[in-house]
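So that we are looking at the same thing, I have put the structure below in structure tokens.
Take a look at chain A:
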Amino acid sequence: MSTMAFDKELDLRNLPCPMPVVKISKGIKEVAVGGVVKAVTTDPGALTDFPAWAKTSGNQILGTDEAGGEVSFFIKRMK
Partner candidate 1 sequence: MATLYYLILVPMVYLAVAVFVLGTIWRIGRLLAAPSAPPPPPIYPLRKPAWLFAVGDALLLPTVLRHNFRLWLALALFHLGLLALLLGHLELIAEFKILQVVPHGIFLGHGFVGLAVILCLIYFLCRRMVSPTKELSVPEDYLLLVLFLFTALFGAQMDWARTWYDYSSMGVDEYRAYLSSLIALKPNIEGVTSAGHSFMLVGHIFFANLLIMAFPFTKLMHAIFTFAMNKFRRG
Partner candidate 2 sequence: MEAQLKNDLVNVFKSKLSSQMLLNLDTCSRCGLCTEACHAYASIPLVKYAPAYRAEVVRRIYKRSFTAQGKFAPVMGEAKEITDAALMELKEAAFSCTGCRRCMVYCPFGIDTQQIMSIAKLLLVAAQAEPETLSMLADMSVSKGENIDAFKEGFLSGIKRLEDQMIQTWRDEAGEDPIPTDVVGADLLYVALAGAHSIIPSARIFNAAGEKWSLSFFEAVNFGAFVGDPTKTKLILDRIVNEAKRLRVKEVCICECGTAVRVAKQLKGAPFKVVSLTEVHARYIRQGRIRLKKLPGSYTYHDPCQIARNGGVYDEPRYILSHLVNDFREMSPDPKYNWCCGGGGGLVAMGDETLDFRMQSAKVKADQVRGSGADVVVTACENCHTQLSDLNKHYGLGKEVRFLSSLVADALLPEPQEARG
């Protein structure tokens, strides 16, 4: 999964609430529709926040990748 291609990487490690979601929602607009953003986070809450955000914002989580206490989300911009 870590080899999944992406257009932009966002470092969302150790951010205060609610910056991970704020930054991903802004970051996704910086790639073209159909583009993929890789977001790396350390927040346990992000594991529910990101899917909930993707659902309400109409974007798609292609997959996740866990390594060394960090989780990477691969999110495709759908609109």
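Candidate entries met the following condition: all candidates are chains of the complex that A comes from, given by their letters.
Just so it is clear, a contact is a pair of C-beta atoms (placed from the backbone, for glycine too) under 8 Å apart; a residue touches a chain by one contact, two chains touch by 3 or more; residues count from 1.
Quick caveat, the model's predicted, so the values are computed rather than measured.
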| item | value |
| --- | --- |
| Touching chain, any copy counted, for chain A within the complex - options 1 or 2 | 2 |
| Residues of chain A touching candidate 2 in the complex | 14-23, 25-26, 42-49, 51-53, 55-57, 64, 66, 69, 71 |
